[in-house]
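Of the protein chains in this complex, one is absent; all others appear in place.
For chain A:
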Amino acid sequence: MEERVGEAEPEQQQEEEQVVNPWTVSAKGGGKIDYDKLIDQFGCQRIDQQLVDRIHRLTGRPPHVFLRRGVFFAHRDLNEILDAYERGDKFYLYTGRGPSSEALHLGHLIPFMFTKYLQDVFKVPLVVQLTDDEKCMWKNLTVEESQRLARENAKDIIACGFDISKTFIFSDFDFIGGAFYKNMVKVGKCVTYNKVVGIFGFTGEDHIGKVSFPPVQAVPSFPSSFPHLFSGQDNLRCLIPCAIDQDPYFRMTRDVAPRIGYHKPALIESSFFPALQGETGKMSASDPNSAIYVTDAAKEIKNKINRYAFSGGQDSVEKHRELGANLEVDIPFKYLSFFLDDDDKLEEIRKEYGSGRMLTGEVKQLLVEVLTEMVERHRRARAAVTDEMVDAFMAVRPLPNMFS
């Protein structure tokens, strides 16, 4: 499928259309994101049931709930990765986080939860990039603050359960140089200023730090960027789990890769996690009631769900019994579709709540239980992450057992 790289994205210039890029996600007319249109616009492919079944077959493990529910719904070259895997060729995983805040919410955890599953079932190594330089530039943080946030976010990432013997976490400020920087220069030479403006929408008001950032996020896709891990394995493929708003970076990367002698990285992309107040709402660090944070106590989770989670239920019990809930806009049901692992139970709720036999309160109560358990588990794990453990994950060290 043709990949559209370097064209001025028309949707960035027309306010009526939806805009999806690493810094802006907005739907047409303030509504919901049209993912079919996005796939068509970006030129990536839908993950269908056949692909999910193939992953199940190859790994021998049940597909992750995010695959079963279509949270990770799009890909680029995932089939090539699976073909290679079937032949016995390994690959590595690459994901990352821009550490702009200390408080992580559930939406932030989604790519990491899924990446952990991929690491487990495929038994492959992972590199995690903390783009502290990006946040220093875009959020105008000091270098020290962005580095501090990077380490704090690393603790939450580690708490997701990654295998230390197969995982390398790095921050740009600490790691860039050597082979990594050489690849950055190679990528930079292949992308004109006009092209990067077209892809990312930079303007004359944007400083040169921003304009020169894209290669930083591109080059972890190339194994030679990590000589301490993948020395002599220039043929190693890379799979990138990420939210679909990161696609522009990797469209650029995939365009450049063959020109500098590397495989194109493959992608597996997720939709956006809705805010508590609904799909049209926006999660914001300045509004703590827009999301469930990993630091929220059980009481806060219950309070937020009960008071702020947008309900698709009807105004009165009688009307609800008659018409049922609008599951398209109901946030508690949507959240359960992300985090309730039991397919049968979710299906039962879909029927009962959709028909009006189940009330909003019951759905919310179940959601509170599910999220509380999840957040509690995360917090317990995070509490055990020490600064020494962060140092170990971030140490430039070989990983001799990364494929076993």
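Basically, a residue touches a chain if its C-beta (ideal position, glycine included) is under 8 Å from a C-beta of that chain, and two chains touch if they have at least 3 such contacts; residues count from 1.
Here, contacts and distances are computed from a predicted model.
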item: The complex's invisible chain, by UniProt name, from "EF-hand domain-containing protein", "Prolyl-tRNA synthetase associated domain-containing protein 1", "Radial spoke head protein 9 homolog" or "Cytochrome c oxidase subunit 4"; value: "Prolyl-tRNA synthetase associated domain-containing protein 1"
item: Residue among A:163, A:206 or A:352 touching the omitted chain; value: A:163
item: Omitted-chain contact residue, chosen from A:48, A:328 or A:341; value: A:341
item: Interface with the unshown chain - residue positions in chain A; value: 101-103, 144-145, 148, 152, 158-159, 161-165, 228, 285-286, 288, 295, 297-298, 341-342, 376-377, 379-389, 391-393, 395-398
